[in-house]
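Encoded as structure tokens, the structure appears first; notes follow it.
== chain A ==
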Amino acid sequence: MTLVLQGISRDFGPVRALDDVSLAIGPGECRALYGGNGSGKSTMAKIASGILSAGAGRVLVDDRPLARTSPAEARALGVGITFQELSLIGELTTGENLVLADVPRRFGFLLDRRGADAAAHAALKRVGLAGLRGRRVELLQTGEKYLVELAKALQSHPRYLIIDELTSAMHASEVEIFAGLLAEHLAAGGGALFVSHRLPELRRFCNTISVLRNGKLVFEGALADVADDDLVKWAGGGHRDEMPASRAPLAGEIRVQATGLRPLPGARPINLAFRSGEITGIGGLPDQGQKHIQRLLAGLQPAVAGERVTLSGAALALGDSAAIAAQGISFVSGDRDEMVFARRTIRENMQAPFVAMKGRPMPDDAAILAALDRLNTRHAGIDRPIGGLSGGNQQKILVARCLLLNPQVIVAEDCTKGIDVASRNDVHHLLRELAHVQGAAVIVTSSDDQELAGLCDRVLVLDGGQVIAELSKVEQTLDAQAIVSAYMKQERAA
Partner candidate 1 sequence: MMLRQVWSHPSFPAGVLAVLALVFALSVNPGLLSTGSMIGWSTSQLGLWTAVLGQTLALMGRGIDLSVGAGVSLVNVAAIALFEAGWPTAGVIVAMLILGLLIGAANGALIGWLRLNPLLATFATSFVLLGLTLQIRSAPGGSAPMAAVMFMNGATWGIPNAMLVFVLVLLLWGLVARSAFWLRLRATGADPVRAWNSGLPTARIKVMSYVMAGFFTALSGLFVTFCVGAGDPLFAQPYTLLTIAGAVIGGVSLGGGTGSGYGAVLGAVFVGLTSDIALGIGVSPFWQQLIVGCVLLTGLAVVVRAGRWLKAKSDSTVTRSAFETKGKAA
Partner candidate 2 sequence: ADDLAFLKNVDHGDGPFKIGFSNGFIGNAWRAQHVEGVEKAAAELKEAGLVSDVIVVNSTSGASGQIAQINSLLAQGIDALVINPVSAEPLMPIVQRAVDSGVLVVVADNPLPMDNVLNVSLDHTQYWGISTEWLIDAIGGKGNIVAIEGLAGNTANDWRVRARDAVLAEHPDVTLLSSVIGGWDQAQAREAMAGLLTAYGDQINGVLIQEVMNEGAIRAYKAAGVAVPPLTGDYVLSYLKLWKADPELQSVAVANPPGVGSDALRITVELLSGGTLDTEKLVANPLNADFSNTILIPEPYVVEREANTTRPWCSEQVKCISLDEAIALLDGQSDAASLDSTLTQDEVRALYFK
């Protein structure tokens, strides 16, 4: 009784995403699938769940072959999958989403509303969200959505559960719910394939591991047998991020002064200042106002009454992203859907801000290639569409773009989301250089507190739109534990 992927190969045009990869998952086994960006993890997960076809090789679910490229068939055979980009349909209610694949019926064609509601209730209860089954998914908060995605995958009682970076956007308490359900699933004799870049999570949940590199299987075995350093090496990077003690930040002048900010509707206004040469992190539980601050600074969100931001003393035209970009503030987000011009070439993506603004000389190919090399970006030519690259490599290109722009302020919203450790290091080095050498003010958020602690010179922890802690590397008050305890304390107090 196993899920077997046998000799899987898959090409995307000239790119060989997977090359003769085999793996198997037995009952009670949680297998980690690990590898660098573009190593083929997502492709493997999608082939196992019938979303992509395999060029060669076959998928056997308990000895029964997955004959067609069909998620429905994979589901029927007992494979469930959670997608990092979610498979939930925003316009439908949570309950409707849960019963979608297998609608309870009356007379064969009518929707059995009561049956559907009961099924949704049962499934959502497992993730503690039964009360939300009448709400449209687009109104849920991010973490809730991922839990619903999990409930949806579990709803068909799959014997094999494939989890592609589900936890990366979850808050700690939500990860606990996931952990409970995963344990239950494994205890009941199910198997799981767990894709993540986060080593601690891999170690916590998995017992076996398969490591991919450039589409080839480079290691397979018990997780206990490998050291983190080996994993990181396989994943493509040279060394693990040892968080080099960054130089003391240039005691820069205040570059961005924001007054009267209301990060959450109805919250008390706050004032913030960001210095040049400093990397400031904004941490806290999800949705505590981080997004508002960053998007306001980038001009992507209209200002609430009373909000005012100055850049080196000059007032910013809030709400006007073009004007703000022209004033020297660059925005980069980890949400590639809203950052990448998928159909256009890498060159056009790199040049986009220069096309957008007058008065900046357009970078030539040499400059573009140099910037890409700085980040070790893998690509097959800068006049190929960017959409063909793996998520991580797309992300690096977006960051490399900032290098060309040499902005006064960089607003980075979870910009290393889902990229491998080595790439993450590249990005970190680059951000440090932009801040500490070129003197930019860098304002970052991350879903990973570890990262914030390592990267930033200073971290502001938000809760309910208020700054509840300010941690500083210079004052040695900054580490991941400090960030977590700052907002957890707050939560417990509530």
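Here is how the candidates were picked: all candidates are chains of the complex that A comes from, given by their letters.
Basically, a contact is a pair of C-beta atoms (placed from the backbone, for glycine too) under 8 Å apart; a residue touches a chain by one contact, two chains touch by 3 or more; residues count from 1.
Since the model is a prediction, treat every value here as computed from it, not as a measurement.
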item: Which of 1 or 2 touches chain A - same complex, any copy; value: 1
item: Footprint of candidate 1 on chain A - complex, ascending; value: 51, 70-72, 74-75, 83, 86-92, 96-97, 99-101, 103-105, 109-111, 131-132, 135-136, 139, 152, 494
